[in-house]
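One structure below.
Showing chain A:
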Amino acid sequence: MAMLKVTDLIVNYGVIQAIKGVSFEVNEGEIIALIGANGAGKTTILQTVTGLISPKSGKIEFEGKEITKTPAHKIVTLGMAHVPEGRRVFADLTVYENLIMGAYTRKDKNEINESIREVYQRFPRLEERKNQLAGTLSGGEQQMLAMGRALMSHPKIILMDEPSMGLSPIFVNEIFKIIQDVSAGGTTVLLVEQNAKKALSIADRAYVLETGSIVLDDEASVLMEDDSIKKAYLGE
Partner candidate 1 sequence: GCGDDKKDKAEGSEAAGAGEETFLIGGIGPVTGAAASYGTSVKQGAEIAIKEINDAGGVKVGDTTYKFALEFADDEASEDKAVQAYNTVMDKGANAIMGCVTSGACIAIVDQTYQDGILQVTPSGSAEGCIANDNAFRICFSDPEQGKAMADYAIDTMGLKKIAVIYNAADEYSTGLQKAFEEEVKAKGGEIVASEAFNTNDVEFNTQLTTIKGTDAEAIYVPAYYQDATYITKQAKDMGMTLQFLGSDGWDGVLDTVSDASTVEGCVFSSPFCATVDDADVKKFVDAYNEAYKATPDQFAADAYDTVYTFKAAMEEAGSIESADMIEAMTKITVSGMTGDEITFDASGAAVKEVKFVEVKDGAYQYKAE
Partner candidate 2 sequence: MALLEVKNLGISFGGLRAVDNLNMTIEEGSLVGLIGPNGAGKTTAFNLLTGVYQPTDGTISLNGEKIVGKKPAEICQSGIARTFQNIRLFSKMSVKDNVKVALHNQITYRLAESMLHLPGYFKREKEMDERAGDILRVFDLEQFSETLASNLPYGKQRKLEIARALATNPKLLLLDEPAAGMNPNETAELMETIELIRKQFQVTILLIEHDMKLVAGICEYLYVLNFGTELANGTPEEVLNDPRVITAYLGE
């Protein structure tokens, strides 16, 4: 059974139809990439899945349970985390407080502290800046924080919206390693990326989105070799 199953999803902004009947599945343990040009609707899909936007129609199931109408904060409790586009860190909270917020749904203090240690290990820069207000971090530092914050909830599945945006090359590699790590640790990943090459190189399967519809889906390795994909998204 698919861990996350989206069926015939339609999303409107006012009268504009941004998502035009999209269906896809994410199985437990997979890394799924969702690629597509600017404005294709990737962000919209992620936001709809986590309940920030309500769809016009369609069905979203998580671990066999329908969550189409479940409010976002409940979905999080079910074990889904979301690294939002544009980072959206809490600017007036310190780095540390941001991380603690990430563990909002968790109770055990010791476990939370343990997770914080893990995050600091992954992103030493965050530990250096733990008492700085998040709003004054550089763009890349904020991206790390957003990622760390999402990991704090120990999610079963994590949705990432362009996690490598604005990161230095060394860190882009790092981020993709971290994603693989996270996945190896048993967390399922749904990844939206502009860096399609990297995304496909770590993904199991991928969906290609064009103006609100899925036009292709296959094993990542197959898509990497697909000529049209190469031309349109890999810049080759």
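In this section, a contact is a pair of C-beta atoms (placed from the backbone, for glycine too) under 8 Å apart; a residue touches a chain by one contact, two chains touch by 3 or more; residues count from 1.
Regarding candidate selection, all candidates are chains of the complex that A comes from, given by their letters.
Worth saying up front: this structure is predicted, and the values here are computed from it rather than measured.
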Given that all of 1 or 2 sit in the same complex as chain A, name the one that actually touches it.
-> 2
Under the touch definition given earlier, write down the residues of chain A that touch candidate 2 in their complex.
-> 35, 37-39, 86, 125, 136-141, 143-144, 162, 165-174, 194-197, 231-236
